[in-house]
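The structure under discussion is supplied below as structure tokens; questions concerning it will follow.
A protein chain is absent from this complex, but the other protein chains hold their places.
On to subunit A.
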Amino acid sequence: MPLTISEDLKAQLSLLTTQNASVLQEFCRLANQYYRQEINPRIYNSASNKLGVQPSQVEDAVRALVFLLIHCTKAKASKLEVEELATSLNFTKDAVMVLADAYTNNEGDIKEYMKSMGVQVPHYNNLEWRFDILAGSRALHHIAEPLITLQLLLDHSSGIQQKNKEDGSGGKCEKILLQTDPNNLVHMTNVLEEALQEARTHHSRRVQQYLK
């Protein structure tokens, strides 16, 4: 099925179709940075000065390029189909190659970015525990209350943002301090063990097989 794009998108890409391959290469690099949320607005200003256009046009062109690549990824287009689409948009031959390369080389990044746009729920990272005996407090002296303190680590960001953190901290990681007593600890452990058992049942395996 041939890839098609809307007239609006064609209009926004028109800035790029008149540029040579090296300029398009720069735009592809900017699009890459866009996935990683690393774009500095000053880049748009410097690019607009070099090309003699408004910064907003540059920003629109980058967004249009990102949208184009996402659209191709969603449609699972082959390299050839992307080349055909680029040619139909009046890109030069060299520009077509640059675009097709950008599509194939950054497929992983585009997919991660698309995932980050989807439904996001905090994801489990780690659980540390500590068993304490509370000997007293301001409100009550001389007690011996067993308490279990738990530190739950949850990830809030998607994979692509985690990869880019230089210190390896793994993106937005939330540390949550919780507490429980021995009875609730045993109850919680039993309930979650039941949850693990459910994945091993015949029914769950059938659902998994059906989806393969």
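Note that in this section a contact is a pair of C-beta atoms (placed from the backbone, for glycine too) under 8 Å apart; a residue touches a chain by one contact, two chains touch by 3 or more; residues count from 1.
By our rule, contacts and distances are computed from a predicted model.
Visitor: Among "Tubulin epsilon and delta complex protein 2", "COMM domain-containing protein 3", "RalBP1-associated Eps domain-containing protein 2 isoform X1" or "Leukocyte receptor cluster member 8-like 1", go ahead and choose the protein name stored in UniProt for the chain not displayed.
Guide: Hidden chain identified via UniProt as "COMM domain-containing protein 3".
Visitor: Would you indicate which residue among A:17, A:92 or A:180 is in contact with the undisplayed chain?
Guide: Of these options, the touching residue for the absent chain is A:180.
Visitor: I need the residue numbers on subunit A that touch the omitted chain, in ascending order.
Guide: Spelled out for subunit A, the touching residues are 73-74, 111, 114-119, 121-124, 126-129, 131, 137-143, 145-146, 148-150, 152, 154, 176-182, 184-189, 191-196, 198-199, 204, 207-208, 211-212.
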